[in-house]
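One chain of protein is taken out of this complex; the other chains stay put.
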Amino acid sequence: MINLVYNEMLKIVRKKRLFIIAAIVAVLVSLFTYAQFKQVETIRERIGTTDWRTQLQQQIIDTQNRLNSTGISEEWKKFLKIRLQQQQYYLDNDINPMAPGAPTFMRMFIENSIELFLPLLVMVIAADLVSSEASGGTIKLLLTRPVKRWKILMSKYIAMILSTSFIVFSVAVLSYAISGIVFGYGGWNLPLLTGFSIQGEELNTTGVHLIPQWKYLLIEFGLAFFVSLVVGTLTFMLSVLLRSTAAVMGIMLAALISGAILSSMVSSWESAKYLFMVNLRLTSYVSGMAPPIDGMTLSFSMTVLAIWALVALIISFYVFTKRDVY
Amino acid sequence: MPKRIISIVVAICVATTMLWIFGLIVTIQDQFFYEASSSTKQIEATNSNSKQKDALSIVALGDSLTRGTGDETGKGYVGHVMDELKKRTDKQIQFTNLAIKGQRSAQLIEQLKQKEVQRQIIEADIILMTIGGNDLFRGGEALRDLSTTQIEKEKKKFIEQLNTIFLLIREMNEDAPVFYIALYNPFNDLDNGKETSAIVRNWNYAASEVAAQYKSIICVPTYDLFELQVNDYLYTDKFHPNKEGYKRMGERVAALITLTEGEK
C-alpha cells in the first residue's frame, strides 16, 4: 500500500501540480497583503489615528448607519446586527480582533478562502487523479497489476488527502511568511473570542470564551482541511465517474460558485441547507458570523459535509471496482 | 535528485495531515465540549491612552445631518469644518464621526453610555453635534399633526433629554467646547410654512436655553441659512440639506471654532 501511495504522490509531484498551486497561493497572498496594507493606510488617513478602538468604534457606527438606510435586505440587516453585537462585545472587553501581525492576516486569509479559493485549489489536484488515467489510457496498465482495484483507488484517495494537507499547509506557511514582511511576525498569543452562537437575530454569548490566536488558527485550519477534504472527495468521485478532467472541473466549479451565490440569498429556502455548497464556511461559526440559513450550526454543517463525502466515497469505490474498462 | 524531493514532499504531507487532524480534534473539543462556566476572563487594557498628545481630537455626535446625508460629495457639514480647520492649524486632526442616521435624543443617551464612546468624548478637544430633527419631525409625521399640545409634549420630552445629553457630556469632559447645531425648517415654503417655522423657532429657543446653562456649549443657529430660497439648499428628499446647504452650515460652524480656539 505504501508503494502504491508513493506511486501516486510521484505522479502528482512530477506533474508539478503542487508547485503550481503553491505559486498561485504565493501570488494571491502577496496581492492581499498589499490590499490589506493599503486599507490600513486609508483608514489611518480618514480618521487620523491607528488606535484600533477608534477604528472599531467607527466600524460600529458605519454598520449602524448602514442598518438605518432603507433598501437593504432583511438577511443583510440580520447579518449586520449580529456583526454589530459582536464588534460591540470586542470593544466592551477591550479585545482587538484586528491586531496587526502575520497570524491575524493568516486568519483573515483562511476565513476568506475557505469557501471558494481553497476548494478550487484542491479541485485542481483531485479532478484528474482518476480521470487522467482513464483519458490517458494508463488505467489499463494499473488495473492489470496483481493489486486489487479497491487498493489502487484507496492509494489514490490517500494521495488526495496528502496533497490536500499540503495545499492547506502551503496556504498557512505562505500567508504567514509573506504577510509577515509587512505586518510583522508576532501575535500568536493574541486572545480571541469564540463560542458565539446565533439564535434567530440574537447573538448568544453564554458559551463565549477566549483562546489564544495560535489555537484559534489551529481550529480554523483544521476546519479548512475538513472542507477541502470534503470538496476533494466529491471531486474524486466525479473523477472516477467521468473520463474528462475538464468535465470534472466544470461541474465542481459550477457547484462551488453556485454555493457562494446561494449562501447569500437562500435564507428563505430552508432545505437548501442540506446542499454541501452552502455549508462550506465553517470558520464563520467559530468567529460568530450569521449562518446563511437559520438553524445551521457548526455540528450541523460538519455532519452534512461528512455525509456528502461518505456517500461520494461509497459511490467511487463501488463504481471503480465494478466497472468494465474499455 | 527528484527522488529526494518526492520523499520530502511526502514527509511534509504526512506531517501536516497529522497537524490538521489534530486541529480538527481541538475544534471538536473546543467548539462542542466547551464548559461555559469559566466564562470570559477580562484582560487588561493594553494601551489605555492612545491619543496622540499634540493631535486635535474632534468627535461628532448625532443624526443624519452630522452624517452628511444628502450631500453627494459625502462631506456633510463636518467635512467642510475639517477642511477649514486643516487650513488653519498645523496640528494633526483626529476625527471620529459617531453619528447615526435617524438617531433621536433618547438613542443618543444610550450611545453615550457605551464605554468606547465615553472614552472618545473624554479625549475630545471639540465636540460637534446635531440632534432633535428626528424628535421633532419624526420622518415628516409632524406635518400632518400640527396640534400644539402634541408638539409641546414632544418638545418637553426632548428638552429633558437634551439636558441629560449635555450633562453626560460635561461629566465626561468639562472643557471641550460643544457646538450644538440647531434646527432649520425644511418646510419653509410649504403652505403651512408659517406654522412650521414658528414651531422650529420655538424648539430652537428652548434648546438654546438649555445650552446656555452649560459652559462652552454653543447653540449654532442654522434657521436663518435656510430661510430664503430653502429649496436651493435642500436635497431631493426636501428634508436634508444638499451640498450647498452643508457648505453654508460648515462655514458657520468653522467660523465659530477658530474663535473659541483662540481663547484657549
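Order of writing sets the labels: A and B. Residues in every chain begin at 1.
Going forward, a contact is a pair of C-beta atoms (placed from the backbone, for glycine too) under 8 Å apart; a residue touches a chain by one contact, two chains touch by 3 or more.
Note that contacts and distances are computed from a predicted model.
Engineer: Considering the UniProt annotation of the chain absent from this complex, which name among "Monosaccharide ABC transporter membrane protein (CUT2 family)", "Phosphoribosyltransferase domain-containing protein", "ABC-2 type transport system ATP-binding protein" or "DNA 3'-5' helicase" applies?
Structural biologist: Record says "ABC-2 type transport system ATP-binding protein".
Engineer: Name every displayed chain that the left-out chain is in contact with.
Structural biologist: Displayed chains contacted by the hidden chain, ordered by label: A.
Engineer: Tell me which of A:147, A:173, A:247 or A:289 is the one touching the absent chain.
Structural biologist: A:147
Engineer: Counting contacts across the full complex, list the positions on subunit A that touch the omitted chain.
Structural biologist: 3-4, 6-7, 10-11, 14-15, 136-138, 140-148, 324-326
The rule is simple: only the chains that are shown with their structure count from here on.
Engineer: Which of the residues in subunit A come into contact with subunit B in the complex?
Structural biologist: Touch list, subunit A to subunit B: 6, 9-10, 13-14, 18, 47-49, 51, 53-54, 56-58, 61, 64-65, 68-69, 88, 91-95, 161-163, 165-166, 168-169, 191, 193-195, 206-211, 215, 218-219, 221-223, 225-226, 285-286, 298-299.
Engineer: Which residues, counting only subunit B, touch subunit A once they are in their complex?
Structural biologist: Residues 2, 5-6, 9-10, 12-14, 16-17, 19-27, 30-32, 34, 36, 38-46, 50-52, 55, 67, 92-102, 114-117, 119-120.
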